[in-house]
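The structure is given below, and queries will be raised subsequently.
What you see is the complex with one protein chain gone and the rest in place.
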Amino acid sequence: MAKHGGWAGKVLRVDLSTGKISTEDTLEKYRDYLGGTGIGYKVIWDEVQAGVKSFDPANKIVYGVGPLAGTGAPCNGRTAITTLWPTCWPKALVASGHMGGQFAAELKYAGYDAIIIEGRADRPVWLSVWDEKVEIKDARQLWGQGIRRTTIEINQQMGPEASVAAIGQAGENLAPMSVVMNSYSHSAGGVGGVMGSKNLKAIGVRGTGSVRIAGNKEEWEKLIKLHLSLLGANNQHVVPSNPQPWAEHYNAGSRWMASAGRRWGAANPSIDTGACEPHNLNRIAYRTNNAAYFLGDKAWQHTVRGNGCTACPIRCHTMLKVPAVSAKYGIPELGQNTCVGLLFGRAFFKSFPDGPKGQTAIEACMVGMYLADDLGVWDNYGQLQRDFQALYYNGIFKRKVAEKEFNSYSWNKYEQGDPTFLFELLPRIANKEGELATALGLGTGHLLERWGIPEQEWLENHDLLYWKLGHPKHHSNEDAGQCGVIINTQYNRDAQCHSHSNFTRNGLPIEVQKRLAAELWGSPDAVDAVAAFTPMNAHKAKMAKWSLLRKELHDCLSLCNWMGPWVASPLKEREYRGDDSIESLLYSLATGDKKSRQELDTIAERIFLLHRALTIRDMGAKDMRTKHDTIPDWVFTDPKDKAAFSKGTIRMDKEDIKLAMDMFYEEMAWDKETGSPTKATYRRLGLGTVADELAKRGLLP
Amino acid sequence: MERQEEVRANILNIIRDRSESGRLISAEEILTELKRRGLLTSEEIKPKTHLETALKQALQENRDVKEILAPNGVCYYYSVRRLSETYAGILVLKSENPLWLIAEVVRENSKRYPRPVPVAGFMESPFDLTLEAILECLRVMGEDKEYQDIAQTITSVGKTFLYSSRHLDPDYASMLAEWLDVGQADNP
Partner (left out) sequence: MTGEKQKHEILESALDFINSSHSSSRREFFLMTGGLIIAFSASGAKAAKEGPVIIMDQAEGLVIADPTKCVGCRRCELACTEFNDGKASPTIARIKISRNLNFGVNGIPTGQRGGGAWGNGLVIQDICNQCPHPVPCANACPNDAIVVRPPTNARVVDSKRCIGCKMCRRACPWEMMSFDSGTNKATKCFLCDGSPKCVEACPSGALTYAAWRDLTGKIPPRVAPTAIVAPEKAQTCNECHKK
């Protein structure tokens, strides 16, 4: 049993080149970095030199979880996977992917807070982690198999409880657009190829141990109940999607889909989701139905149940049963996923014979999930599909691909919205067959370069939602104006931050949001109503900083930033307040290391700063403002040419965004001119040696 | 004296029970139920006056119990513990003509959140209007001076939303409708 609560206490290190397996003391070495991405960034900073490429044996890949993983803290199922990012263009920089499922908890029960994989095996292997027994196993007979077959075979060896994180053919073939996947439908994008480059097919984890809660168990129980009472539906939407007797507010855009008459139609017998009054903690799991949210009302009849991560009551992965697909496409009638995973197949097509939310669209989703989640193809937050549509309909495929190859695709099927087209496309991407599929598997940045298309064309195209470095925007100006823009400048892939969008989309009236914003970020002016944005102010910069730090904190503690933070709630008696200190309360009680909200945010800031330092080091540039924190041109345009700050547009103003970046850098105590953190800031956050290293390279402002 | 307390306790009980089932209750219905329970029966001199006094007192003493006046002049009662003011407002409007219902809900949403409202939502609980009824309402609204602020916008996937031009201008409304119907799901 670990000395501390929360942490398992050990980090597992496996060198695939030498076969050496060792462990480190988590707290001795990584205490200042908590877990998750914190351990990831620290390992990359200390051990992977600038200039290393994603698929080099010298690159490392860190599967990190935090002190809350495996506990009963709601929404703790996520594993952060940190490495040099293969789709980051023109040069691989540090980034992280996140998968839910059972992997994080199982790793903790096995006794580990992280796994560091280094080197490259000389033949295909998989890693078996069974409590303290860790073995590198031969994977030659698994190589070439899909994720599902691989998982089943490893489960046959390790037992049904084992969690298996495996890559498919896409990862094996070093397609940068590839995932690692566990628990049937939980993937982390971008890292499949890194595992493939190491000849690592999968990691199977079986843990029979426990995670100790350091604090008093009655206190822990009370805290868990408090946290549960503050939960909304998925993305922390705190109002239902239609009027309900208990609810003061409702919002057609809410993921709180439960309502009398809406049924899990494929449950046997079917189940009415009914009223899910927020005080009834035994109905939280019915609130969300992401299939119905994304695919339309027809999805209700196909819903078997909600599924999701360990300890999460939200169940954002919806399990669907669509009997028709079995005969029509020869695929299983059951499928499950969430958000872009659900939409994977549908999103390639411009239209369907029976409309965007008809039966064919659902079938396309089923085919997409069946193929992509077995082959292990990543879609880069929908950029793959947006690119595909643009490249086809603008005639670029036809120009760039040899005629014979081009004609080998059934484009008539594609144009007609026939899901069978996916059987032609997705396996070729995974297997890098032909120019078209190979290019798509590279990711946007590398594809554009390969085909000689200027990135500028993508930066200007409003519909493509492309941001920079080969990646799209992720909750930018459309959600939170300048705050969203700032957040999207900071990472080396799509930002994946939801702290801000979970708040702005929570469904509460703007005056309630403003009241909460005043308490959180010092002024009601920190937030605007959607598409009614106002000029920049310091409180928006505060909100941006808070959003980024909480995202990083969640990725280190193993809390889900697709749900948290929990600063708004469905509770009228709390005037819809959540609790801004829920993370520190959970951390303190679980670990026994008492930390205030501010203290924990400071640690998150250190971790975020280390990410910044890594980006600076590996880019070899200190002028982050112009070289890294860039904003695509489409942000400053409007389809109807409406002026920035007029109602009905998300268009931003260039001068105002300059001011926004100034204010953000100021808030972070970074150098305004370069956007690089100052020596004093590194020092203040305990990263003096990092500053010294950057100084040696002339990378301090 | 004891009798009065019993009446009050029963009134509260009746109101809360009704709210539990997601409905409002009028004074008349409360009286009927009280009588059924053997209270305020004929030997009472003025049951209606008695009820009014008791109701007034119940409202004063119990913050969860609320009164809402319907456009037809009837007062309804409910408990906010189980039934929100918003929902009560919808139920009261529903008891009137559907034109009012649609217009007031659309205006309130346009003003408060602000956001347009999908037409299809009116086919669901608690509105429960048929598509024909809704379309008829919209047709009548188009010809009635009272409702000239109620406007429509159609999203890129063909879903119709309603908004009040008193609170949202057309571009803003169409942007918000697109955001609710398409934008949020396309930007998950």
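In order of appearance the chains are A and B, and numbering begins at 1 in each one.
Here is the rule we use: contacts are C-beta pairs under 8 Å (C-beta built on N, C-alpha and C of every residue); 3 or more make two chains touch, one makes a residue touch a chain.
Here the structure is a predicted model, which is why all the values come from computation and not from measurement.
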Chain not shown, its touching partners among those shown: A
Among A:167, A:205, A:239 or A:304, residue touching the chain not depicted: A:304
Residue, one of A:10, A:120, A:321 or A:606, that touches the chain absent here: A:321
Which of A:31, A:91, A:137 or A:283 contacts the chain that the document leaves out: A:283
Hidden partner chain, touching residue among A:89, A:126 or A:184: A:184
On chain A, residues whose C-beta touches the chain left out of the figure: 1, 70-72, 102, 105, 108-109, 152, 155-156, 160-161, 183-184, 208-213, 217-218, 220-221, 224, 228, 267-269, 271, 281-286, 304-313, 315, 319, 321, 332-334, 336
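We take it that only the chains that are shown with their structure count from here on.
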Whole-Å separation of chain centres (CA-atom averages), chain A against chain B: 40
Sites on chain A touched by chain B in the complex: 242-253, 259-261, 293-294, 339-340, 343, 355-357, 382, 465, 475, 478-479, 505, 509-511, 529-532, 572, 640, 642, 646-650
Chain B to chain A touching residues, read off their complex: 19, 22, 82-87, 90, 112-115, 117-118, 121, 124-127, 157-158, 168-169, 171-176, 179-181, 183-188
